[in-house]
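The complex appears here minus one protein chain, its other protein chains still in place.
Our next item is chain A:
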Amino acid sequence: MTLTGWGRTSRAEVAACRPERAPAAVRMMGTRHDNGILAYGKGRSYGDAPLNGGGHTLLTERLNRMVSFDPSDGTLVCEAGVTFDDLLDAFLARGFLPPTSPGTAFATIGGAVANDIHGKNHDRAGSFGDHVLWLDLILPSGELVRVSPEERPELFAATIGGIGLTGVILNVCFRLRKVASASVVVRERRMPDLDAFMAGLAEARETAGYSVGWIDGMARGGELGRGILETAETADAGAGAVPAGAKKARAVPVDLPGFVLNPLSINLFNQAYYRRVPAEGRTRTLPVRQFFYPLDAIHHWNRIYGKRGFYQFQSVIPDAGAAQGMRRMLEAISDARAGSFLAVLKTLGGEGRGHLSFPMRGYTLALDFPRRDGVEDLLARLAAISLDQGGRVYLAKDAVLDAASFNRMYPKLGEFRAVLDSIDPERRMQSDMARRLNIRGHEGDRA
């Protein structure tokens, strides 16, 4: 079958298996690995991280049982195919939220571990891996092992953010966060330019529970980096609570033709987005879903970019070089007239627990680009600026980075390789991304 990343620029023909019961997954891992194998959840990584062209893929979508839950402290054990949407359905009404959450609720918990995902509360809560107490991993050999910071800590560190290369995650134990209501109080303010935005985010990371900035990627000159800063807190019980709202979603039924998104239409949209928040700002109480997952209200939103798909770029730059790096990147984007929709600017709080964890203390910028001629050059330019400022590119979003840059961005790559060499000498775990970025290293290399 054909699988794609969410950006639909990366595609792969794979031999897929879809176990519905845990023992079947273990059995399949033990037997299907000619040309490698890789787990695939809901396909919300943008690039080729979840793809294994020409090899096997183990689909985890039917391995989605919740195994145990302790309401006294929110400890949940669930299978890797459970999604954030499942968590909200089951626990929001009982006063629990995921400890941190990506921008879509359709991502799986296995994917959250494998990409060590972060949310709008990274300064406060860290990334998903920071909340994992232990996980059950099917090794490439087919052996089922439990890993945690105490048990096999090196393998744990390789699995958190390890983009699936240590095996197939079967169960994950982590702690949900107790909240008083199913609503968030969101404050929105206009930020007239990049300096104001960076200062606003710097303040928000110290004071707000959640913070995220939406930047108009088309603005230039004195307006470069203008946008909307959102800060939010989970609402108190009863106080201003709003109904969770029906989960009615619309869908984009077909691929839109490529011309729909052009610099003019995107510019108009971005203008409107900026001006919808009044100059003096506003404060609203929103249902959790609407704040965390605005795009989930439109199923298959990736179709608006048409058949050719789109790239998402996300990198982080350490605090020290962030102002300069962000300016250089936004200028490059604006100059290229590449037509980026809203860009997202956030702060991150610190390093994750995985060898290949993305976060570091700094500022992170994420943007979508319709796939047009020349956009790969822009992406390479953005990666180079990030690297130049001591930053790194997020693998969950990436489809185009080169192996040399990757090597320099992830200083713990040597430790990661050492773990894989010990648990998977035959290199059964494979992915298109691993091959593109030469993540395993050349045979016989010693990092």
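Here, a residue touches a chain if its C-beta (ideal position, glycine included) is under 8 Å from a C-beta of that chain, and two chains touch if they have at least 3 such contacts; residues count from 1.
Keep in mind that, in the parts below, contacts and distances are computed from a predicted model.
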Hidden subunit of the complex - UniProt protein name among "Carbohydrate ABC transporter permease", "Short-chain dehydrogenase", "Nucleoside-binding protein" or "Heme exporter protein D": "Short-chain dehydrogenase"
Full-complex contact with the absent chain, from A:Arg18, A:Arg124 or A:Arg284: A:Arg18
Of A:Arg65, A:Arg220, A:Arg284 or A:Lys412, the one touching the omitted chain in the full complex: A:Arg65
Positions on chain A contacted by the hidden chain, ascending: 18, 20-23, 62, 64-69, 76, 86, 89-90
